[in-house]
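Next up is a structure, given as structure tokens.
With one protein chain withheld, the remaining protein chains of the complex are depicted in position.
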Amino acid sequence: MTPILSAANVSKHYGAIRAVDDVSFTVAPGEIFGVIGPNGSGKTTLFNCVLGQIRPDGGRVAFQDRDITGAGPLALSRLGIGRTFQSLQVFGGLTVRDNVIAAAQEHRGTLWSRLFAAPEIGLGAKADETLALFELAPHAGKLAGGLSYGQQKLLDMAMAFMADPALVMLDEPAAGVNPRLIEMIRQLLQRLNRERGTTFVVIEHNMDFVMALCQRIMVLAEGRVLAVGTPAEIRSNPAVLEAYLGA
Amino acid sequence: MFADLAQLTISGLATGAIYALAAMGFTLLWQTSSTINFAQGEFVMVPAFIMLGFLGIGMPLIFAFALTLAASALIFGVGFKRAVVDPMIRHGVLPLAIAAMALSLALQQGVKLVFGAEARSVPDILPDGVTRIVGVAVSYRDVGVLVISFVLILGLQLFLARTLTGRAMQASAQNPDGARVLGINVDRMILYTFLANAALASIAALLVTPIYLAKFDLGGPLGLKAFCAAIIGGFNQMHGALAGGLLIGVIENLTGAYFAPQYKDAAALVLFVIVILFKPEGLFGRREERRV
Partner (left out) sequence: MRTALRIAALVAILAALIVAPQYLRNYGIYLLSLWSLFAIAAMGLNLTLGYAGQMSLAQAAFLGIGAYAVALLVKAGVPFWVGVPLATLVAFAVGLLLGFPALRVQHHYLAFATLGFNVLVYLAIRNEDWLTGGSMGIGQVMGFAGMPRPSIFGYSLRRGIDFYYLCLAMLCLSTLLVWLLLRSPWGRAFAALRDNPVRAESLAIDIRAYTLLAFAIGAGLAGFAGAFYAPLVQLFDPSPFGLLESLSLLLMVVVGGSGRFWGPHIGAALVLLLPHWLQALLPAWLGPPDQWYLFVFGIAVLVLLTWCPGGLLAIPDRLRARAQ
């Protein structure tokens, strides 16, 4: 089967520092793929190379056989790659419902047809369904900027799923979130994975969360791939233990 | 031909040095407190009128200027920071900039109300007269302006780079949290930059108004050119403001003489637009990443 996302020999250097050094991996459709590593291991740089925020110095990135190396964020989102950011990123001046509609509206029609489209552009039902799924329905009419941190985090995630993306890249979804909400996020992601077949790539610090969520995990250290395997394999890998505990 | 060109360049440099004084203050405020001071031109215009007020009651020029310096440090240093910048800054850069615009409107109209709309002449501290250097007529005034501006700007640079207070000011600008950890009183350092800005603006007033006269709407074009100078040179570099100011002064003069006098005021703007389109970080500036 063709991988949904593949990276081949991706490198990014800052002067003499090899932030990402010859990293290759593939993600199969329907998989939940985790990327972990100590601070400064190059996770975020790799993420940014894949998502077009920065251009890699070498290597190729492909999405469903299409070369996306160096493609910008707009092109990637149009292809159907959803993402969340490390920090909160919602539209604070719009209502919660408008936030999720805004997240999907640009996939409907053309720029000009949207000018004359109905305000909800046929996304009303889908918005309500998504908000219900993320337990945000009671807040639909509120301004997103007025929500609590946890609610904004959920909204942020809900927005990434509104356009039915084939692949969603999550940058530290559990950061700064209380344990109850972490558990809820994990269950939600697994449910979306099961029911819609959405593929995930997750960068995360929280080990328990990654181990419980992901089917396969890649460990980065000093910009290089240290190990790839199932959570059980990673947990018992001596090199990984050393990278985390020895350093 | 050469003599004309050299003459125009020297007088352009002198005007440009005055722009540079205002531009340096602009840059200082931006660096330390994210203040885009849209009222910078008025910070030059109002001291000119304060000085006229002191002269009007028969004070000698030097005393009048000293008192003006003190008054503008009080109004545009302490007062501006406490009454406008401190309460506004938490709302963001743009609301603060708009508040500064409202302030510029109030200052302009206030001066018009009190002193009227006529231009007033201001006595000159610099000597009149012209000397010839290899056939080029050079006015003492231009040389005086250049010397004063350069001494001030170099002095300020040295102060920022060499003294403890100067370094603390720079640290507060570049990394306020880090500076606080080191025990620097960041708020006081910011206040110092406001005082420095007020002083630079007052000196610019002293140098510019004898030629261009004091008028309530003097600040608009002056502030605009100061800002253009700061951007052209690079908003995050002090010497950029100096280079930008000098460049604008010269180009303006040459445009006025050789191209179209009625578009003299447009020269700075055209240069400015070219720079922000092709090198937004300025000719000497460092690139700043667009942050999320």
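The first chain written gets the first letter, and so on, giving A and B; residue counts start at 1 in each chain.
Keep in mind that, in the parts below, a residue touches a chain if its C-beta (ideal position, glycine included) is under 8 Å from a C-beta of that chain, and two chains touch if they have at least 3 such contacts.
Treat the numbers as computed from the prediction; the structure is a model and nothing was measured.
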Task: Among A:147, A:163 or A:202, residue touching the chain not depicted - done: A:163
Task: Touching the absent chain when the full complex is considered, from B:60, B:95, B:127 or B:178 - done: B:95
Task: Touch with the omitted chain, as defined above, among A:28, A:117 or A:228 - done: A:117
TODO: Go through subunit A and note every residue touching the omitted chain.
DONE: 51, 72-74, 76-78, 82-83, 85, 89-94, 98, 101-107, 111, 114-117, 119, 121, 159, 163
- [ ] Tell me where the left-out chain touches subunit B, residue by residue.
- [x] 36, 38, 83-84, 87-88, 91, 93-95, 97-99, 101-110, 112-113, 220, 224, 227-228, 231, 260, 262-263, 265-266, 269-270, 272-273, 276-277, 280, 290, 292
